[in-house]
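For this depiction, one protein chain was excluded, whereas all remaining protein chains were kept in their positions.
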Amino acid sequence: MEAPTGAMQQKKGSRATAVPPPTPEGEEGGHMKTFIGKRALASAISLVGLVILVFFLSRLTGDPTNLYLPLDATTEMREQFRELHGFNDPLVVQFGRYVGALVRGDFGNSIRQARPAMEVVLEAFTWTLWLAAITMTLVTAAAIVIGSLAAFKVGGIFDRIATFFSLIGASAPDFWLAIVAIVIFAVNLHWLPTSGTGTALHWVLPVAVLFVRPFGLILQVVRGSMISVLGSAYVKTARAKGVRTRPIIFVHGLRNAMLPVITVIGDQAAAILNGAVVIETIFGFPGIGKLMIDSILLRDFSVVLAAIMVSALAIFIMNLLIDLAYAALDPRIRY
Amino acid sequence: MSVTDIQTPSEPRDRSTFSRWLSMLWADKLAFFAALFLLVVVLCALVGPLLFGDLATRQNLRGRNAPPFDLSNGWAYVLGADALGRPLLLRIIVAAQNTMMVAAGAVLCSAVIGSGLGLVAGYSRKRAAQWIMRLGDVIMSFPSLLLAVIVLYMLEPSVANIIIVLAITRIPVYLRTTRAEVLEIRERMFVQAARVMGASDRRIVFRHILPVVLPTLVTIATLDFAFVMLAESSLSFLGIGIQAPEITWGLMVSQGRQYLTTAWWLSFWPGLAIILTTLSLNLLSNWLRIALDPAQRWRLEMRGRRNG
């Protein structure tokens, strides 16, 4: 499922883009390393706990043997299948074997596709990474521009329209949007393909449907953050200096308003990276979300575990990038 | 200069709390209608299955996939009928109960557990706080789909179990928010003042910190209610949530999907019900954020007066 709703968790403090300021000299180099180290350690602890939990819990969902062998398979064949994939040993032994292989860099094999699980996962992950990158770039650009302009005249006609549509966007279930979009654009108008990949046109519907909810949420946060920044003392100073309206919004205001926005952008991107399951399923998009749900349903345990580890690593790296973005935007933040 | 600078302390008004809140709600027309709509939904959820339980499950093979806006079959069929000829309007009304129950149950459980843990993690400086946060991280990154499948196979996919799945996945939201707020509030002067008076930790947490965090929690919970509804719909849609013959709006959308090209209304109306409910919750949450903030409340009170 999707993202933590970030709209409310606006962080205190403040932060821009238009005019690149001179960056402060590297007085923090060493602290930065310890900071990354500490974060990596905390994430590693969480990841170990997660892998253990997933390993044991996922096996509670049943034996995959029956799912893979034909109904008329003999007991002997079943036994052979179990032996081959090591399902006969006690769980703890299976886990020990798994960890042993992990240390050697072996993530196990996919039962379903009969090739290394990591290979399967990375292939799917690449697709999802592109989907997330394209969608979030569009969302971020649109939400920032429209949200900032809405905040400049609170209660004005532009603000009202933007707010109303962003709320609807934040409220729409993506699977519903997806099927309505398919009915309109693919079935009735024949403008776009219903599912699959191949041409650029195949990307239009998934990206468009994925765009809606994050756009609504992020626009709300941009607007709220911008309103409070535009009421701040330093914006008053800028007005007293005679600075023009546009630089007040996009130079003085925006950079300060970005911190809480970045947090939510991160949350939303993480949600897509974790697998836009529903969208990928409906549009037959071979991403990590579809792989995840298929593997869970077909008890392809190695793939599930590899997918979780790849997602965790991706999200760790993204959170780190977000922290770096904080520090780049706000000189008061040092790690 | 700020407006508050020149405000003189105002005399307390005699109006009752209820009517004051009502007039603040009226001041924001969108929020007012949102609240009204939610009231209707809650009513449907409470009495819908009692009144229409039978009608909504009675199959009518002649009316299979009957189109909407055709009143010849009676008002129950105004939104059309599903693949078994059951009236969509009544099914939506009946499904409101499960949909609301799952969301309300999940929000309540996750809010209570999450904010409780958040209070502990924020107030105590002990190691326990660290472990709570790590636990939050693990839950946060545990794939909720897997959790749902595990519950589906281990237990049965009943309403109660879906509530558990959704509640667990939402705990970190309250945990993080509460902890962040508590970290800030416990340094405030009035908490220090209570400590100088010798107030116990329990008193400080429940009497001084919790009441200040509560408005934020209420606002988040409203927003989260909408989110949980969408999540439940997604699970039902993927077939790992509530199972037929129980119905929820999400399941209805999913059931209608195969008739998409011939009978769009099967998926459309329940989807619209979801959108309108989440939209109402979002609007109400926005209103709450202002109404519960003493520094912003004047916006509503002012508008209320001008209109009244």
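In this document, chain identifiers A and B correspond to the written order of the chains, with residue numbering beginning at 1 in each.
Basically, a contact is a pair of C-beta atoms (placed from the backbone, for glycine too) under 8 Å apart; a residue touches a chain by one contact, two chains touch by 3 or more.
The criterion applied here is as follows: contacts and distances are computed from a predicted model.
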Listed names "Cytochrome c biogenesis protein", "Thiosulfate oxidation carrier protein SoxY", "histidine kinase" or "ABC transporter ATP-binding protein", matching UniProt entry of the absent chain = "ABC transporter ATP-binding protein"
Among B:199, B:218, B:260 or B:276, residue touching the chain not depicted = B:199
Which of these, A:80, A:232 or A:319, touches the one chain of the complex that we don't see?
-> A:232
Pick from B:33, B:75, B:131 or B:190: which residue touches the chain that isn't shown?
-> B:190
Note that subunit A touches the chain not displayed via residues 14-16, 19, 21-22, 24-25, 232-234, 236-244, 247, 252, 255-256, 329-332
Residue list for subunit B contacting the dropped chain reads 1, 3-12, 188-190, 192-200, 203, 208, 211-212, 294, 297-298, 301-302
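Here is the rule we go by: only the chains that are shown with their structure count from here on.
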Centre distance in Å when subunit A and subunit B are each reduced to the mean of their C-alpha atoms = 23
Under the touch definition given earlier, write down the residues of subunit A that touch subunit B in their complex.
-> 1-2, 4-5, 7-9, 11-12, 42-43, 45-47, 49-50, 53-54, 57-58, 60-62, 164, 167-168, 170-176, 179-180, 182-183, 187, 274-275, 277-278, 281, 292-293, 296-297, 304, 308, 311-312, 315
What residues of subunit B sit close enough to touch subunit A in their complex?
-> 30, 134, 137-138, 140-147, 149-150, 153-154, 169, 172-173, 176-177, 180, 184, 216, 219-220, 223-224, 226-227, 230-231, 233-235, 237-238, 250, 253-254, 257, 260-261, 264, 267-268, 271, 274-275, 278-279, 281-283, 286, 289
